[in-house]
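To start, the structure itself, in structure tokens.
The complex appears here minus one protein chain, its other protein chains still in place.
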Amino acid sequence: MSTSQALVEVTDLKKSFGTGGWRDRDNRIRAVDGVTFSVAPGETLGLVGESGSGKSTIGRCILRLTTPDSGRVAFDGVDILALGSSEMRKLRRRMQIVFQDAVGSLNPRMKVGAAVKEPIEVHRLATKNEINSQMLALLAEVGLDPELSHRYPHELSGGQAQRAVIARALSVQPDFIVLDEPVAALDVSVQGQVLNLLASLQRARNLTYLLIAHDLSVVRHTCDRVAVMYLGRFVEVSNTSDLFTSPLHPYTAALLSAVPVPDPKKKRNRIVLEGEMPSVSDRPSGCPFYSRCPHPKKNDQCSNVAPELREHEPGRLAACHFAEEPLSI
Amino acid sequence: MTRAIVRRLYQSVLVMFVVATATFFLIHLAPGDPFTPSIESANFSQEIVAQQRRNFGLDQPAHIQYVRYLQQIATGNFGISFSQHRPVLDVFYDVIPNTIVLAIAAILIDFVTGMTVGVFQSTRKGSRVDSLLSAISLVLYSTPVFWFGLMLVLLFGVTLRWLPTAGAIDPVVYHSLSLPGQLWDRIRHLILPAATLGLIGAGGTARFQRSALLEVLAEDFVRTARAKGLRERTVVTVHALRNSLLSIITLFGLSLPALLSGAVLVETVFSWPGMGRLITDAVSSRDYPVITGAAIVSALLVVAGNLTADILYRFADPRTRTAQ
Amino acid sequence: MKYFHWTPAGWALLLVIARWQKIAEFLAGPLENKMLALVVLILIPVGIIIALKVTAIRKVESRRLQLAITTLMVLVGAAAFAPILAPYDPTHIIDLANAQTLAPSFAHPLGTDEFSRDLLSRMIYGARISLSIALLAITLSITLGTTLGMVAGLTGGVTDSAIMRSIDAALAIPRIVLLVVVLALWDRRDMMTIVLVLGLTGWFETARLARAEVLSLRDRNFVVAARASGVSNVKILWRHLLPNIAAPLVVTATLGVGQLILVEAGLSYLGLGVSVPTASWGSIIRDGRELLFQAPWIVTIPGFAIATTVMVFSTIGESVREALNPR
Partner (left out) sequence: MTATPILQVHNLSVAFETPRGVVHAVDDVSFDVARGETLGIVGESGCGKTVTALSLLKLIPQPPGRISQESRVLFDGVDVLSLEGEALRKIRGARVAMIFQDPVASLNPVLTIGEQIAETIRAHKPVSRAEAREQAILLLDRVGIPDPAHRYRSYPHQMSGGMLQRVMIAIALSCTPDVLVADEPTTALDVTIQAQILDLLRGIQDEYGMSLILITHDLGVIAEIADRVIVMYAGQVVEEAATETIFSQPAHPYTRGLIDSVPRVDQPQYQITAIPGSVPPASNWPSGCRFHPRCPYAWDRCETEPQLERSGSSSAVRCWLAVDTDKATE
């Protein structure tokens, strides 16, 4: 694997879901509507958006847990959508997923140890004698007491369960992990532990992450680059530090200013958006954000022509006609 | 909404089609020929048997038989009854009203008692009355319906002599009675069979209503209703009961086949001249046209009942009534 | 060990000593008798152990459950060892000319029927008929229903709709009517016929349940995670789906036994149960209904037995369900 090449490359990915039966072709919800991006080895890309923006669908499409309608997903140069099911199963060893609901991600009738061991057995990554010691080593790596391998998931706390899920994901020595809201369901005081664990694992194992999150502070802390989604499309892609200090897209700006900051002395320029994200089924013809856009210069062009995602500064892309005149936060 | 109902209608037709097909195969896969009358009706004329076979097309190749059979069923022609020597449909015309009267009376007893008891219990959860009523409903739920009928006969018919225990009317005096008198006679005959069927059903309904209401009472919106300062009565009736009604409507649809099953047994116990009694009589005389016809007709009753329940549900639940 | 007590064990020992001759007869007797004993003796304890395990996890303990299990053990004992326990031959008619219905007495604790047959013996033998039929039929229908339901849920598409529409149709015909249509085809009905017919007409709701459970589990995260780890479909089925639908199926099975006992009794009452002279509780009631006024005990006693048995199964089933309910 050459380091210059992207590990994951997604091109013009589209996915829609039907609401009614097979007859309602027009009523389909376009959850992901033409998304292109790549993730470099060792990088963490953040995918941010509100509920219904399509961010989780992207994660599932990349792992082929749902089949996209069109587009290409290449993993280490291999088009995974073209793979047969047995080749795909082999490739699954290299890509893993961690969900928000940790306890629900573990089979309630399977002890933690067995859950961690299962992928090792499936991919025959260890001999029978080694499996147990490998499992215990994994538990130790994620900071779990080996005693817990005999527990059932419902006997664990949320944080412990999420550690077990991470151990299971690591058991196949993957290169790439999709983290789908990995800390959203955890207690505030436990979130930090899991974020620190993910960061140290990334360093130790040279992992590549796709972090899907709605919590911008988590994204700022964890990610190298961030893509902001709105109505199934990217509105802004940028390196983390620039995105959080000077967002180009008015939606990003509004999103940032909406996050409450745990500092009562800090007074910020607050942009409170009007209305709500329109339903994905009746997508506006022009800029998808037009109806809620707080930009003072928005005009007919915005309502008629959907802006392209263009590079405005090196490494910074935005889909806004006024990206050159961003809102200040 | 209309589209959903149309789809359900179409589904119901499909279900009836499968029922008809299944009965067809049942007849044809049966060991022996169901149109050979048994010993009891052996004196039956060969002519009628031959006509019967023609009617069901037993002299034709299988696929033609099948198509003709479906045509016959669709036009309501179930053949000629062996034992009564007249069209099965005519026989049905005599008995179906009786079964429907019995079923409606039983449903009323079942749901009125069951729901009242269930609601009463869930507002006093854990109390002594609650456990007592739970025990009673469990006993009713577990009692064989025909035996319960016999016990009621023993008590009210034999020991107390309050009510008649057989038939739908008094064959001796009925025709000499005035119109209100005739009505009263019918009601008196109806009481025991309807109570048997209804009370056994009420046991299950009460248990269901109790748990359905308790489930709703634990919902967040009930807490909201209390936090708003509504009267407890309003909380239970307007907020909780209305939501639990949705599951009761579903139960109603689901309990119809059980009700008709019970009716077969109860009608036998009380010699009630309905479908059930007809079926059991038909079995002993191997009157196959009646048996298959009864299966199809009772399936039709169930499907119609389910369709009604489904439409009712769609009206009662705004989530299915109005689109998002 | 909570449900094991020394006192009943002592009684059992006394019984063995008192009736050892009958025991020898039983052991040397027909294979069918021993098979029935085995079926009842295996299926029920397995069920009880599962029920206890599940309820113990969630700490659902109640006097009602204990009572139900104790009653069930008595019933099972009676059913399994009917030839040993029954004081008389249930089908033996002493003397047709002098046959008479006797009220309960010391010689006949529950009295006799119109052919002078001992009612207690008939009840004990009836227990084994009713219980064995219900247990074998439920095993058949749960197996069938689970298989077909899971197939429907996992494959989807045409197979799914075909199976589901057939189930809709089968459920539209009231159970007793369906059974009457099928059973009327047989002239002689032995136990296996009844088991087969009840089992084959009883799996529809189980299939619906299994399908619904599979559909809800299929998209749960732990199944998705297993798929993402490259676990094969067969293993997902065995290790992830089946263990998780087992619990609701145990509840359905337990409650289903009770319902089957009621259905079997109903069929026997209509004269469509196991052919005479073998007694089942339903057919004892059928035989006794003509004597409802003169000898009410003949009808009354089996009814109590049926209701008790059904209540026992309902109580156990509901305790298990309560134990499984997260709330």
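Every chain is named by a letter (A, B and C) in the order it is written, and numbering of its residues begins at 1.
In this text, a residue touches a chain if its C-beta (ideal position, glycine included) is under 8 Å from a C-beta of that chain, and two chains touch if they have at least 3 such contacts.
The structure displayed is predicted, hence computed values, not measured ones.
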item: Full-complex contact with the absent chain, from A:32, A:139, A:166 or A:218; value: A:218
item: Option touching the unshown chain, where B:85, B:124 or B:223 are the choices; value: B:223
item: Residue among A:139, A:256 or A:318 that touches the chain left out of view; value: A:256
item: Where the missing chain touches chain A, by residue; value: 50-51, 157-160, 187-193, 195-196, 214, 216-218, 220-222, 241, 244, 254-266, 268, 270, 272-273, 276-277
item: Touch residues of chain B, complete complex, unshown partner; value: 126, 219-221, 223-231, 234, 238-239, 242-243, 246, 316-319, 322, 324
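The rule is simple: only the chains that are shown with their structure count from here on.
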item: Distance between the centres, which are taken as Cα means, of chain C and chain A, whole angstrom; value: 52
item: Gap in Å, rounded to a whole number, between the CA centres of chain C and chain B; value: 25
item: Residues within chain C bordering two or more other chains; value: none
item: Contacting residues of chain B [partner chain C, same complex]; value: 11, 14-16, 18-19, 22-23, 26, 30-32, 34, 138-139, 141-148, 150-151, 153-154, 158, 218, 256-262, 264-265, 268-269, 279-280, 282-284, 286, 288, 291-292, 294-295, 298-299, 302-303, 306
item: List of chain C residues in touch with chain A within their complex; value: 220-222, 224-232, 235, 239-240, 243-244
item: Residues of chain A that touch chain C when the two form their complex; value: 63, 65, 89-90, 92-93, 95-97, 99, 101, 104-110, 118-119, 122-123, 165, 168, 172
